Every structure is written in C-alpha cells, then in structure tokens.
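== chain A ==
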Amino acid sequence: MITIDNNYLKEQIASHLGKQLLHCEETYGMLCVETTKESIISLLQFLKEHSELQMSFLTTMCGIHYPDNKGKELGVTYHLHSLVNNIRVRIKIFFSEHDCVVPTATTLFDTANWMEREAFDFYGIKFEGHPNLKRILNVDHMNYHPLRKEYPLEDATRTDKDDHFFGR
Partner candidate 1 sequence: MEVELIFKISLVIVMFAISLGIAAYATYGERKFAAWFQDRMGPSNAGPWGLLQPIADGGKMFFKEDFIPAASEKFLFILAPCIAMLTALMTSAVIPWTTNVVIMGQILSVQVADLDIGILYVLGFVSIGVYGIMIGGWSSNNKYSLMGAVRASSQMISYELAMGLSLLAIIIMTGSLGLREIVDGQTGSFLGFLPNWNVFKQPLGFLLFLICAFAETNRAPFDLPECETELVGGYHTEYSSMKLGFFLFAEYINMFISSAVIATVYFGGYHFPYLNRMISDPNMLAAAGFAVFFAKIFFFLFLYMWVRWTLPRFRYDQLMHLGWKTLIPVAVINLLLTGAVMILKDYL
Partner candidate 2 sequence: MNDIANIPNNNKAAKGGDSKDSISGEYTTLNLGPTHPATHGIFQNVLQMDGERIHSTEQTIGYIHRAFEKLAERRPYNQITPITDRLNYCSSPINNIGWQLTVEKLIQADIPKRVDYMRVIIMELARIADHIICNSVIGVDTGAMTGFLYIFQWREKIYELYEEACGTRLTTNVGRIGGFERDFSPTFHTKLKKFLKDFPQGLQEFSDLLERNRIFMDRVINCGPISAERALDYGFTGPNLRAAGVDYDVRVMNPYCSYNDFDFTIPLGTQGDTYDRFMVRQQEMWESLKIIKAAYENLPEGKYHADLPDFYLPPKDQVYNNMEALIYHFKIVMGEMKMPAGEVYHSVEGGNGELGYYLVSDGGRTPYRLHFRRPCFIYYQAYPEMIKGALLSDAILTMSSMNVIAGELDA
C-alpha cells in the first residue's frame, strides 16, 4: 500500500519528467512543479492516466505575465486535483512572449476549452490545436490582451475622476 502524498507525487513527476522538471517546491501544502511547454501535455496525460494518482480533474488554469522575466515573460498555471486521493498539484510553464504557442490541453480535458480561450483573451497565449481559439470575454475586435501588465486597467472615458488629488 503506497501512501499517496506530496512526496510520492514528487517522485512520480520527477521520474516522468527527468530533466524537464525545472523546479519543484511545496508551498502551503501544495506541490508546485515547473516544467517546459514541450512536456506539459505529456505530464498532464501521465498524471491523468496514472493508475494510482488519478489526477483526472483539471481544477483551473490561468495565464500569468512577468514582464521583467526576460525570455519567460508569460506563463500558464494548471491546477490538477485527484478527487479519489484528494491531492492537488500546481504545474507551471513559462515561455517567451514572442513565442507564446502552447500545446492545448483540450485533448485531455474538455473543461480546458474555455479556460484556454480565457488565457488567450487575457494574455494572448496561443494554444496549438485548440478547436475554437477566439476571444471569449472581450469583444472580438479588441486589439490587445488586457491582462498583460503593460496595459492600463482604467477606461479612458471616465470623466468624473480628478486624478491630481492623491496622485492617483
């Protein structure tokens, strides 16, 4: 009888990824793994189809932007959950914003569909092989990806705010 805990999970992931395991730590009780975008799908598939782990539930995924992290500006974070073993793992990949093409996870999880569209909408991350990669929340003709750090939050048409008080 194997106890399925973070250590076991870590071993399994390490043995699967080998050198592709870039970083691994346990924060706030959750294992956090960083890998490359080339091996992300095989890792997700491995975890999903693993007979013991059965991490078959994609809790959420989202993009993230670190503009100062040259060559690794954009990232995608996946949260997997094994309902049977009640254990979670966070998997992160980072890549350059000039080459933001990531293989899609829709082949493994149907639920990834809209999450990837959302990540595309917000960060412009292109998911290769996605059946319908277009904007989901914003209007189609929007010409930028609003959640990237360089874009402002505010709407330029707001008229009732005087910014020079308090330097807002």
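Going forward, a contact is a pair of C-beta atoms (placed from the backbone, for glycine too) under 8 Å apart; a residue touches a chain by one contact, two chains touch by 3 or more; residues count from 1.
Selection criteria: all candidates are chains of the complex that A comes from, given by their letters.
It should be emphasised that the depicted structure is a prediction, and the values quoted were computed from it without experimental measurement.
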item: Touch-positive candidate for chain A in this complex, from 1 or 2; value: 2
item: Residues of chain A that touch candidate 2 when the two form their complex; value: 27-28, 30, 32, 56-60, 62, 64-65, 77, 79, 83, 86, 88, 90, 109-111, 113-115, 118, 122, 135-139, 146-147, 153
